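Handing you a structure now.
Missing here: one protein chain of the complex. Every other protein chain is in place.
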Amino acid sequence: MNNTSENLLEVQDLKVYFPIASGIGTQRGAIKAVDGVNFSMKKGETLGLVGESGCGKSTTGRAILQLLPVTSGKIFFQGENLNSLSLNQIRQRRANMQMIFQDPFSSLDPRYTISQVIAEPLKNFRFGSQKAMQNRISELLELVGMNPAYANRFPHEFSGGQRQRIGIARSLALNPSLVIADEPVSALDVSVQAQVLNLMEDLQKKLSLTFLFIAHNLSVVRHISSRVAVMYLGRIVEMTDSKSLYAMPLHPYTEALLSAIPIPDPVLELKRERIVLKGDLPSPANPPAGCHFHTRCPRAAAMGNPEICRTEAPQLLEKSSNHLAACHFADYAAKKEG
Amino acid sequence: MLKFLVRRVLGLVFVIIGVTFVTYAMGYLAPGQDPIKALLGQHYTLAAYHNLQVKYGLDKPWEIQYLNFLWNLLHGNFGLSYRYPGQSVNDIILPSIGVSVELGLSAFILALFIGIPTGVAAALQRGKWIDTTLMGTMLFLYAIPAFVFIPFYQVLMDILVAHNLPYLPVSGWEGSIYFKIAPIIILALTNTGYYARITRTVMLEVLGQDFVRTARSKGVSERAVIYIHAFRNAMLPLLSVIGPSLAYLVSGAFVVEDLFNIPGVGYQGINAVFNRDWPVLQATVVILATAVVVMNLVTDILYSIVDPRIRVS
Amino acid sequence: MDIEKKSESMLEHEILSSPLEMEPDILAAEQNVSTPLRDSFRRFTQDKRALVSLTIVILMVLTSLILPPIYQRIGPVLSLRHGFLHAAPSQYHTPWFINNEYVDKGPSSLYWLGTNYLGQDLLSRVLAGIQVSMLVAVMVVGLLDVGLGVLFGVLAGYYGGIIDTVLARFTDLIFAFPGLLFAVLITGIFGQKAIQTAGNNGMLILVSFTLGLTVWPQMARYVRGQTLQLKEQQFIEAARTTGSTSLQIIIRHILPNIASLVVVAATLDISGAVINEGVLSLLGLGVQPPGSSLGLMINESISNIAQYPYETLLPAAVLAVLVLCFSFIGDGMRDAFDPRTKD
Partner (left out) sequence: MPHLLEVANLTTEFHTRAGIVKAVNGVNLFIDPGETLGIVGESGSGKSVTALSILRLLPTPPASITGNQILYQNQDILKLNEKQLRALRGGKISMIFQDPMTSLNPVYTVGFQIAESVRLHMNLGRKEAIDRAIDMLDKVGIPSAAKRINSYPHEFSGGMRQRVMIAIALSCNPELLIADEPTTALDVTIQAQILELMKGLTHEFHTAVMLITHDMGVVAGSTQRVVVMYAGSIVESATTTQLFAMPAHQYTKALLRSIPRLDDEDGKRLEPITGQPPDLLHLPKGCPFAARCPKAQQQCKESVPALTEVQPGQFAACFYPF
């Protein structure tokens, strides 16, 4: 776990707070978007980061790429702490870590042709002659399943799925080792989602990419990730390989999340017991004390609201082999299942 | 809400201080003849010169002069005229304020009451010939400045007079209501066009929003959809442009007062320029700027009353 | 985080909200290449009102430049002041030549558009007036409005912080001088000095400078707002992740994307500049006789409007046409570049 050299990426106690300004310069408080996140990624694996809106999953991804100011914590990428680098040094590292964006409409400059979009990273890192660049662009377009003949067209002539392919081509232009995909299919139609997911899977194998796959949809994450981390209000509450997560979730939030996802099978739906969480997500500006989840937690309720849940924040600990959960009563689930 | 108000008022004070400073600096830097010499004429004694310098406060360094200027301003005293010995600026400018307020406010209200309903009507008839005609007219009114309308108006009146038809006066203000009709309407034209165009745009935007569809899906009548649901929302962006649009009234007022010989603030200001009477010009600028800033504050307050999202925070 | 929800039924939404402008996203993509710029151009060329206006403006400007040298060769040599003075058309067909023997005359073969109360040639004065209007417009809008407005607007929007605060305060201050007040103040106080130093050219520079100073904060505000919106777009973030520097992002992505807004706003500001120059001249604060400007022509003749209405209405009408044309062009450009603002 602490062997930094083996891990491509290691995030230690990452915190990202956004100040809430209250008028005349004074700070009223902070939105704790990411509040102490730890995880690491090996080369070639795909980690799925899931959670509902406002849980801090996208912020985590952007913080890793140094796209927004990190409040505290360390981010080791290829053994080097990114937080200690200058802006210019970070810019140099960008060749190695790329991002795929959520919105296929706003992630491509409407005034750029497809080839200009893909050329941007190549130009920034002095890829070579004009000719070499054109060849590389054609190669990338073919790689993502687009006809290179379209290179001189503008984004508005393409559908959402096609634009997402173009965005993927851009992110791969510099042969990055880490790609952070921020909800890459959530803006796409269901029938197109599968195309893009398969493409990403193929590319990962072909180019031995490391993916951090951020999504709110657990069934999508399941397909593409070898490991999954679930976030709630700025913290990781559970992290394990995707098989055990779906087979035996230890955290009550994961349980509820899984049970809330409808399955396209009426027979199964009829039989399933659904855990419906009470109430709304608390504000990240003012998260509940103790375990962030205790206000909505069905397990705590079933156990008569133990005091420890309200007072002490549970640590993310290994509860069974390679299965981490941040719940005072994680064993309760294991016993129930067992 | 109170905090918001305090902040706005503080900002306003700073802006007005800025205005006075710029105005003062300009008057101080003004090239040309020494005003004291101008007042004294060809023959004067050094003692008389000095006396007058003290009286006008021009013997002190500039920063003291400015502070004095501010101090007097706080007491509603704009100082002494350079042009008319023995007259204070207040004597000259105060009577004109009432005239300008009457002219400006009437024109403003007229513009609101014609512009906004016109805009709403055009929005409801979008794309039809009524819309095209109304908006063409409104663009015309908005684009053509008052000083183009006025000559045409005057010629029209001359023709009416020549044919013994009823007509309106082409100059003056005090006397009867007939003097006031034309200046007010002509001053209102630009803003009428502006309000109508903005209202149409805003109404169309609001009418396309989801909550309007919700209202219709509830069975609310089209009238209520427009006046209860859409218009109240359209008022928000409207209010935010009405404040700045008052500036047009002021520049329009210069021209209208000048060409109609209406003794308002703008008229006095222009006269002061030709008389090189800087204290009067300074007073004009400060009064008009304050008027606009205060009106902006008023629209801000109205805005926060109409919009519950601001009211709370 | 709401984007996915928005685009779920993107197409349906698109149809409902902007029905007349639906650009089909699922284009069969077999037609000839359309670019955003080309689309705007096509929309503009379909706007008849704007096209006619553009033609009129071009014709007026060309006439004001080409006609005077020709006009100055046409006409007999006049014998004036009982034969004491002989004047060639190159003299009396100028804006400033005073001819006491041809005062307040209507159009004739000698003076095509007639003369004013001093016997000056109205055609020459109108053409010179158009030149002045356009010159001021170019200086005000081209240099100060666009130059300063874009520079400070982009910097304030992109970097925020101190630049933004300073811009905001400065804008507040300028906006507190409503309309022409600032220009009246400056030209009133420094006008004579400018005339003494550099004649009417000096006056024009002073007028342009003061007018420019009052319009650019508005442009900067527009640009700032648009820049802030663009900054939210993911392609800006994407540019950063691909290793572009801030300067590169501004030059490659921000500027091209605000260009249409700037062009539209600048066109509309031209109307404003033409009007404001007219107002200042009308109030006697702009170009001084014997120079000519449309506003000054109105100023000179309006006291005699009862006897000679034509002398006032002519410059007024020319100015109205000029201003209206620029408004129509600006309106057409806005519809062309941003079809969403039109219904």
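Labels for the chains are A, B and C, by order of writing; each one numbers its residues from 1.
We take it that a residue touches a chain if its C-beta (ideal position, glycine included) is under 8 Å from a C-beta of that chain, and two chains touch if they have at least 3 such contacts.
It should be emphasised that the depicted structure is a prediction, and the values quoted were computed from it without experimental measurement.
Participant: Among B:S171, B:S221 or B:N261, which residue is in contact with the omitted chain in the full complex?
Facilitator: B:S221
Participant: In the complete assembly, which of A:V16, A:V34, A:L281 or A:C327 touches the absent chain?
Facilitator: Answering carefully, the residue with contact to the hidden chain is A:L281.
Participant: Among A:Q193, A:T210 or A:T295, which one touches the chain that has been omitted from the display?
Facilitator: A:Q193
Participant: To test your reading of the contact rule: which positions on chain A touch the chain that is missing from view?
Facilitator: Listed in rising order, the touching residues are 52-53, 159, 161-162, 189-195, 197-198, 201, 216-220, 222-223, 242-243, 246, 256-269, 274, 276-277, 280-281.
Participant: Considering the whole complex, not just the chains shown, which residues of chain B touch the missing one?
Facilitator: 127, 209-211, 213-222, 229, 232-233, 236, 306-309, 312
Everything below uses one rule, namely that only the chains that are shown with their structure count from here on.
Participant: At what distance in angstrom does the C-alpha mean of chain C lie from that of chain A?
Facilitator: 50
Participant: On a C-alpha centroid basis, what's the spacing between chain B and chain C, in Å?
Facilitator: Computed from C-alpha means, the inter-chain centre distance equals 23 Å.
Participant: Measure off the straight-line distance from the CA centroid of chain A to the CA centroid of chain B, and report it in whole Å.
Facilitator: A distance of 55 Å separates the two centres.
Participant: Flag every residue of chain A that touches chain C in the complex, lowest number first.
Facilitator: Residue positions touching the partner: 53-54, 58, 62, 65, 67, 91-92, 94-95, 97-99, 101-111, 120-121, 124-125, 150, 152-154, 156-160, 167, 170-171, 173-174, 183, 186-188, 216.
Participant: Hey, which residues of chain C end up touching chain A in the complex?
Facilitator: Against chain A, chain C makes touches at 1-4, 6-8, 10, 23, 25-27, 29, 33-37, 232-235, 237-245, 248, 252-253, 256-257.
Participant: Contact residues on chain B for chain C in the complex?
Facilitator: Per the touch definition, chain B meets chain C at residues 11, 14-16, 18-19, 22-23, 26-27, 29-32, 126-127, 139-140, 142-145, 147-148, 150-152, 154-155, 158, 201, 204, 208, 244, 246-252, 254-255, 258-259, 269-270, 272-274, 278, 281, 285, 288-289, 291-293.
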